[in-house]
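What follows is a single structure, written as structure tokens, with notes after it.
Rather than the whole complex, this shows some of its chains in their spots.
A and B are the chain letters, set down in written order, and residue numbers restart from 1 in every chain.
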Amino acid sequence: MKLIIAVIQPSKLEEVKAALSEVEVVRLTIMDVQGFGRQKGQTEVYRGREISVNLLRKVQLQIAVNDEFVEPTVSAIIQGGRTGDSGQIGDGKIFVLPLDDCIRIRTGERGPEAI
Amino acid sequence: MLCTLQKQGWLMLLMATCLSLTATTALPNVTFAQEEEAAAEEAPAEEAAEEAAEEEAEPIDYADLRWEMGWTINTLVMFICAVLVIFMQAGFAMLEVGLNTSKNTVNILFKNVMDLSVGVLLYLFVGWGIMYSGTDSPYFGYDGPWVSRDAQMADDGSWEAAPNDADGSPYASSGADFLFQVAFAATAATIVSGAVAGRMQFKAYLVYSAVLTGLIYPISGFWKWGGGFLDQQGFQDFAGSVVVHAVGGFAGLAGAIVLGPRLGRYVNGKSVPIPGHNIAFAALGVFILWVGWYGFNPGSQLTYDGFVNAEATTYIALTTTISAAAGAVAAMVFAWVLFGKPDVTMALNGALAGLVAITANCDRVSQPESLIIGLIGGVLVVIGIMLLDKMQIDDPVGAWPVHGLCGVWGGLATGIFGDLPDGIESQGDFFFVQLKATVIICVWAFVTMFILFAVLKAAGILRVSEAEEQQGLDISEHGMQAYGG
């Protein structure tokens, strides 16, 4: 099992969700994050003082999947999250982490079938 | 001066203001004289119809206590009403902020602050002089900047400037009048900011705002309230369903069309709603607007003294209240039936719809009629929102459905339900007059603003880049986030 963490453009969320449900990945956890990547952030000015905010609003998806679902999930995210065909700086990243175990609180089921 | 304004926008603005300082404040007095003449010339033509004109013939006894108390009350109450209308700016700001995404909050707030600030200056220098130029021309006139003073007494107790009067009845000070009028201008301007939210360059907005408050609104305003041709044809628009709200609504529509929808609002033909980020702000805004409307409509009675005027003022407040309530209920029920859930944003828009619709006729409809007008307004706004959505026109806050569509409804409702004004024989004629004038004003606002926005687009300063829009105007335009730690 893997835990897939993806950081995407907020405006792409709907499309990514759509792409995911096509590969039958219907369960995920989402949170608002701030991103700081190669993408040039603006330098904000507050009261005449510069604040360097390369921090941009992003959305993070956390998706626990069984191994066979990793590739479909990744490509679904890429497909849904890329701006245009060539993509654009700021489109984000996907991280794949090993997942030792998964428990469903409701039933107490463990492992793959709990995902 | 104004075409340059269109081109270089706000920088001009400041210079203009400074330059104008040279303008002698004597001007207004000349003006005052002009008005007198104008009135005088018109008088014979209308003798029969208006006793008012006659009275004006007789010299006014300013020593008369009744007169002085009336003038005092009119001036002070108009001032208070002006304050209420100015408060509406806060309502618009909260409403528009609440119904848009958080990444454009600073931008919207800024636009609203500037609608009022730029609006005051432009209206002071240009708009006021156009709208109440007292010219004989039924179409256009201008008599300079600044507000004339009145009720100025010389040391010997004689009048340097006589108290302002309307058709020989105690009126109010020009200062109160200007405040009241400029608040209306700012209202017309700020309506648009909601329709074009989330994608328009700030610079371009400032230019738009200056042009609307300085030129477009005052010109059509003159046609009716300045005594222009629409007024002469008997067109009735008590507090501006058409003159103010429809102008704003159709200007907004033009903006929304020329700009095109926000990114992701319509993906391959499918409508993807972009919900507001703070409904509490939106509701607060509507409550404030509702309250402010008690300055907007009753205040438009303009003279409040004496049994009849005072009663009329509060009767207007009554019909206004009934229509607002009816609009909110109707919109809620209608949307509930249509979509299966009661949608508060619809109810809020419904209340505004009722308020806009009654604005033109609050003085001349019965209570049951005000109820009907509000109910229909509440239904219309829901339909209008769906209509825009079908046509894939992106109006984030529903400025057109509320102010444009219901503004038109208000204008027409006046012809359908309203008591006949002097000189109009049948309800049919009345309706036709209303229809014609309403169309003229809406077309005027839509076309002129369409051109302006198109020019700005051609100049490439209308819309922000894709990247900037995605990032949000707060950061891309103002380098600031509205919310933080």
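Observations
Simple rule for what comes next: a residue touches a chain if its C-beta (ideal position, glycine included) is under 8 Å from a C-beta of that chain, and two chains touch if they have at least 3 such contacts.
Note that the structure is a prediction, hence the values are computed from the model and not measured.
One representative per chain kind is drawn in place, while the complete complex holds these chains as A x3, B x3.
Keep in mind that, in the parts below, only the chains that are shown with their structure count from here on.
Centre-to-centre separation of chain A and chain B, using mean CA positions: 46 Å. In the complex of the two chains, the chain A residues touching chain B come out as 9, 11, 14-15, 42-46, 53, 56-57, 88. On chain B, the positions that touch chain A within their shared complex are 103, 263-264, 267, 272, 467, 470-472, 475-476, 479-481.
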